[in-house]
Every structure is written in C-alpha cells, then in structure tokens.
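Let me give you the structure first, and then I'll get to my questions.
Of the protein chains in this complex, all but one are displayed in their positions.
Order of writing sets the labels: A and B. Residues in every chain begin at 1.
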Amino acid sequence: MSATSKVLTFGVAACVSGAIALSITPAKAWEPTHPIEIIVPAGTGGGADQMARTMQGIITKHNLSKQPVVVINKAGGAGGEGFLDVKNSKGNDHKLIITLSNLFTTPMATGIPFSWKDMTPVAMMALDEFILWTNAEKPYKTTKDYIDAIKAAPDNSFKMGGTGSKQEDQIITVALQKATGKKMIYIPQAGGGAVAVQLVGNHVDSTVNNPIEAVAHWRAGKLNPLCVFDSKKLDYKEKIAGDKSWNDIPTCKSAGLNIEYLMLRGYFMPPGVSKDAVAYYVDMFKKVRETPEWQKLMSDGAFNTTFMIGDEYTKWVAANEKLHEDLMKEAGFLAPKSN
Amino acid sequence: MSESAHETGGAGPSHRSVEAGVAIVVGVLGLITVYGSLKVGTGWGDEGPKAGFFPFYIGLIIIISSVVNLFQLFATKNDNTAFATWEQIYKVLTVVIPTAIYVAIIPFSGIYVASALLIGIFMVWLGKYKVVVALPTAIAVPIFFFVTFERWFLVPLPKGPIEKLLGF
Partner (left out) sequence: MFEDIGNLMHGFAVVLQPQNLLLMVVGIVLGVIVGVLPGLGGANGVAILLPLTFSMSPTSAIIMLSCIYWGALFGGAITSILFNIPGEPWSVATTFDGYPMAQQGKAGEALTAAFTSSFVGALFAVIMITLVAPLVASFALRFGPAEIFSVYFLAFCSFVGLSKEPPFKTVASMMIGFALGAVGLDQMTGQLRLTFGSETLIGGFDFLIAVIGLFGIGEILLTMEEGLSFRGKSAKIDLKVVLKTWKELPRYWLLSLRSCLIGCWMGISPAGATPASFMSYGIAKRISKRGAHFGKGEIEGVIAPETAAHAAGTAALLPMLALGVPGSPTAAVLLGGLLIWGLQPGPLLFVEQTEFVWGLIASMYMGNLVGLIVVLTCVPLFAAILRIPFSVIAPIILVLCAIGAYTVHNNTFDVVMMLVFGVVGYFMKKANYPLAPLVLAIVLGDKAEVSLRQALLGSQGNLGVFFSNALVSTVMTLGLIALFWPIIQNGISRVRGALGASRPAQ
C-alpha cells in the first residue's frame, strides 16, 4: 500500500470520526475530535522535540488516538512563544505542550509573562540527566583531574559549551564555578547537538550535554563522560561504549562536586481544560510508556523514568520552580524588574 | 520598474517627496533601534558584548545613511518626476485595501471564508468576471487549501464560526 493512499485514508478516517463524534454526542469518556497539537517550545532536533516526535510516532503506530497528532515548534523567545500560546488557548482540549527547564528559566530571565500556574499540569514523562563531558583526547580521566586542572589555571582559562543562555546548562556551569572557585567562559550554542560537536572539535573544553545528545560521540571514542549530576548512578547497565555502560559513570557528588540537576520532560495543557480531557491524555501517556519504542528511547537517552501525575506532579513542579528561582537568583540571571 | 511612472509624469505625488518620506521613515527605524539597544545595554558585560551592542551601531549606521540619503536628495536638482500617477496609485490601493481588510478579518472569520471573499470580490470587481464563474472559483480554492493543509498535511490554519459549525 502506497504512502499516499495511506495518507488519504487517514484523512478520510479522520473526517468520518470527526463527523461521528459530532452527531452522536458521546456519553462515554472524552475523546479528541480534532487533531491533537503538541507544542514544542524549542527548535527542531533538540531533546524536547525528539521526545515529542517519538511520541507522535508511537501514538500513530500503536493507534493510541483516533485523531492524528501534530507537532508544532514554537521556539521564539527561548520558548516563550510556545508557552504564551498555550496560556492564551484557554479551554482548548486539543493542545499539549512538552516542557524543558525553560518553563521556569524563560519567565525568570526574560520577564515574558507566563508561569506553570497559567497552565494545567498533565504528566511528567521522564527526567533528563546531565553529564559532564570532556574531549577524549584531553588527559582528564576523572572528574578530579578536570577540576584540579581548572583550579590550577587562572580565571577564564576553561570554556564550557552549552545550550542557550541563562538556562539549565549555564545554571550548572555557575554551580561548577562556585565549586571550583574559578570562572569559566560559558559559550552558548543554539542546540545540544551543536554543543557536542563543538566539544568533539575541541572548540570548548567541556559540556554538560544530556546523555542522548552526546552518546554517539562517546561510543565513537571522541568524548569522555566524567560524572553525572544526579544523586545516584544511572540505571542502565547495558554496555554502550566499549566495556562501559551508563551505570559506570560516577556521580559528581562522589567526585567531590556537590551538584545535582535533573530536567523535567513533562506535559502541560492550557488553562481551563476539562478534567476528562486530562484523564484521557494521562491514560494515553501510560500506554505510550508501555511500548518498546518508548523504552528504547529511555535507555538510549539514559533517562530517569519517573512518571508523575495529578497532585504529586503539581507539587514536584512547584518545588522545582522554587529550586530554579534560588539557582537563578544566585547566578544573577533574574530579569531586571524595570522590564 | 519605475520607468513607466516617469513617463506619465505630472500628476500624482512627486518622486522627491516620497523619497524624502521613505528616508525619514528609515531614519525613525534607526532611532527606534538605537533607543531599544540603549534599554538593554550597549557595553561589554560578563557574556561579552551586551545584547544591545550590535543593534546600537546598526541603528547609528541606519540614521547616518538616512541623513546622507536625504542630503543627497535635496542636493540634486528637483526633476519634478512623479512617483506614480493618481490612477496608478488608485490601482495599487485596489489591491492594498481589500488585502488589508482580508488580513484584518482572518482572526474572526478564519482564513478560509476570508479567502473565498477575497478571491470572489477580486474576480468580480477587478477581473469583471460573471458571478457564475467567480463564485465556484472562490469556493473551490479555499476548499482545496483546506483539504491540502488541514486534512492532508495536518497544518492547522485559523478557523472561524462557520468551520466550527461544520465540526472542525
């Protein structure tokens, strides 16, 4: 069967199901009647985008929704564009947004007026880990080697590459500066993939890439993971690079760097959406989590697979916002009030 | 492109006054840029040059070149050519005004209904087509776009009350 005819039947099916939904008002559980939009408040190819598109694929492949899923990137203003769109789509039951740390950092750093409280929390899908990477050609075998090298050199001798400005990567960099007592030059890039390549090309000295962004270079022997910014080691014991697995990377804490940072990969909806709709999506996400494709994504990216919904999720988000506020304040990243 | 305007000459606003207007608008854009840059800082901060560093100088260059353009305009002799004849301006306005209305009603009526109106009115009013020809075209084209974008490629476009009534 050719793809065109598939697309067409797909379209026709969508029309028909839309019409049915309209004519027989369903007494049973809520079902989407239009295509479902997933807003990605970041550019194409980044971690959030990858996750949203993988989920789009899984939902389509396993027929988890009668309506098609559309992924739309709204990256403008460090994601502010996407969040404002959701904030302003009050009561739209067919819109979801996948978040990254810019849910907290963008309003704080830029003053763009939105907050997670303007939206309806749906579910936490996973937490993304951060790892300290250096180029494998460099002599740093352990975190201690690298930290000692930084401490031994004058300020601004080491360059840290990262995604965006005043966001997660720079927050970690500031924490690292505090731990070492030495300033680093933070060089922002547009996306995580580019950051990793800059490190492979030796244009920066280290990065704090998410596992999935750098794993290919690790396997090729170009990059070296020093430590993971989490309280415990990663769970994945499958051999990845030579005889190393994610599980073999020590925590930064054990190496004397008392820094922990995890990033939310979760979903929100516009304000004022129906409870039934939220329940529908939670149910759908649960089904997504059971698919082999999702599990593969989780292990490829060494994600922390914590799943949260309801109050638990809301509480977690509130606590995480407070954490970011403290970190941002300490780093001097809060937007001036005059704006 | 502007030769034809020169040929007709005479009537209509003078080329010179329009050029001066354009130069002034450009200069004002420069001023806005400089003002905006000053608000975010134009010096050298922790992160290298501040956000307003480049826009500030860009704004300055805009202002300077705009002043030079104005100066050159008045330094050369006024050749009294027309920017466009009134008739030409009228013709341009026959596109600009309907399009402006079109753009303005999209958020309310959705893009499909507005497009049907635009195409229909354009064909009947400017193309002198009979309504029996214009009407099917005006309806068929938006439907074609609807099927292509919304159904086939799943690109949601603005929809209004009529689409809602039909259940989309």
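Definition applied: a residue touches a chain if its C-beta (ideal position, glycine included) is under 8 Å from a C-beta of that chain, and two chains touch if they have at least 3 such contacts.
Note that the coordinates shown come from a computational prediction; the quantities given were computed from them, not determined experimentally.
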item	value
Among A:E31, A:E81 or A:D145, the residue in touch with the chain that has been omitted	A:E81
Among A:E31, A:D145, A:D300 or A:E321, residue touching the chain not depicted	A:D300
Hidden partner interface residues of chain B, rising order	1-2, 4-5, 18-19, 22, 26, 29-30, 32-33, 36-37, 39-40, 44-45, 47-52, 54-55, 58-59, 61-62, 65-66, 68-69, 72, 83-84, 88-89, 91-92, 94-96, 99-100, 102-104, 106-107, 111, 115, 118-119, 122-123, 126-129, 137, 141-142, 145, 148-149, 153-158
For chain A, the residues touching the chain missing from this view	2-4, 6-7, 10, 43-45, 49-50, 53-54, 56-57, 59-61, 69-72, 74, 76-78, 80-81, 84-85, 109-113, 156, 159, 164-167, 185, 187-191, 193-194, 196-198, 200-201, 203-204, 212, 215-217, 219-220, 222, 293, 296-297, 300, 333, 335, 339
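Convention: only the chains that are shown with their structure count from here on.
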item	value
Residues on chain B engaged by chain A in the complex (per definition of touch)	47, 147, 151-152, 154-156, 167-168
In the complex with chain B, residue positions of chain A that touch it	7-8, 11, 14-15, 18-19, 21-22, 33-35, 37, 68, 70, 165, 186
